[in-house]
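Sharing a structure below in C-alpha cells format, with a few things to ask.
Here the complex is missing a single protein chain, while all its other protein chains stay put.
Our next item is chain A:
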Amino acid sequence: MAAHEFELTRNITIGQYLPTGSFIHRIDPRIKIVAFTVLVAAIAVCDTYAGNIIALSFVCLLFRLSRIPVGYGLSGVKPAMPFIVILAVLQLLFYGEVASGGTVYLKYGVIIITSESIRLVIVSALRFIEIIFVSSVLTLSTSTTQLTHGMASLLKPLKHVKFPVHELSLIITIAIRFVPTFAMEMEKMMKAQASRGAQFGQSAWWKIVERTKDMFPLIIPLFHVAMNRAEDLVLAMEARCYTPGGERTSYRKLRARPGDYLVLLFCLLFSLFLIWFPY
C-alpha cells in the first residue's frame, strides 16, 4: 500500500469553505442551490463542442468572481481523473455503434471510432470537469450550515405532506460534520496499524481467512469510535432538551435581496441558452 493512501483527510474536500467575501459568497444560499441545480442540468443536456467551451469559460469566470483560486477546482478534478480517463476509453471503444453518425475513422472488429463517438468522449469529459467545477464553487463559497439551512428552507413546502424536512436537514448536518472526523480517525488507525507492521491485503487473495483477519483491526475501531461519538452526541442533545419536531426560529434569517434574484434570472437565461445553443 503506497504511503499516500493513508492521507484521507487531505483528499476530502467536502465541507471545505473558503471565505473570500466575494459577492458570490453573499448570495442567498437558497438562490445559489437553485441556480446550481439549473446550471448542472443545462450542462448535463448540452452536448456540442461550442456549448461546452462556453460553459467551461463560464464556470472559470465563476471562480474569478468568487475570488477562489482555480487550483481548488483542479484539485477536485485530479482524484476523478482516472475515472474520467477510463470512461473516455470505454466510450471510445464501445460507443461507435451507438453514436454511429459522422465519418468513420477506424473500424477494427467491434471497435468502431467515428467523429460522433469522439465528440461524445470529449463532450462528456468536459461536462464532468464543468460539473466538478460548479459544485466546487458552490461548496467553497457556501458554508455547510448555510447550505443545509438553504436546503431545509427550500424543502419546507414538503412539510405539508408529512415529510420530515427538519429531521432530514439535521441528519445531513451531522453526517457532513462527522465525515472529516471519521476520516481523521481512520487515517490515525491505518497509520497505527501500519507502524506495527500490518500489511493490508498483502497475502494472496485465495487465503481468504488471513485477509478477513486483516480487516478487523480497521473495522472494529472505526465502528467503536463512531458508535461512541453517536452516543455522546445523543446524550448532549437530550441533556439540552432537544426535540426534533419542535418549531424553532434561527439566529440568522435567510433573506434574498433583489440582486440575488437577478443572479438567478441570469443563470436561468444562461442555462436556456446552453440548452438551445445550435452549434
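Annotations
One rule holds for everything that comes next: a contact is a pair of C-beta atoms (placed from the backbone, for glycine too) under 8 Å apart; a residue touches a chain by one contact, two chains touch by 3 or more; residues count from 1.
Everything below uses one rule, namely that contacts and distances are computed from a predicted model.
The listed options are "Heme chaperone HemW", "3-isopropylmalate dehydratase large subunit", "(Fe-S)-binding protein" or "Biotin transporter", and the UniProt record of the chain not shown names that protein "Biotin transporter". For the chain missing from the display, the contacting residue among A:158, A:219 or A:272 is A:219, taking the whole complex into account. The residue touching the chain not shown here, chosen from A:168, A:194, A:256 or A:275, is A:168.
From the options A:123, A:179 or A:194, the residue with contact to the unseen chain in the full assembly is A:179.
The omitted chain makes contact with just one of the residues A:89, A:106, A:227 or A:272: A:227.
Within the complete assembly, A:131 is the residue of A:38, A:131, A:254 or A:268 that touches the hidden chain. Residues 1, 5, 8, 11-14, 33, 36, 40, 44, 76, 79-80, 82-83, 87, 90, 94, 97-98, 127-128, 131-132, 135, 138-139, 151, 162, 164, 167-168, 170-176, 178-179, 181-183, 186, 190, 200-201, 205-206, 208, 211-212, 214-216, 218-220, 222-224, 226-227, 229-231, 233-234, 237-238, 242-246 are the ones on chain A that touch the missing chain.
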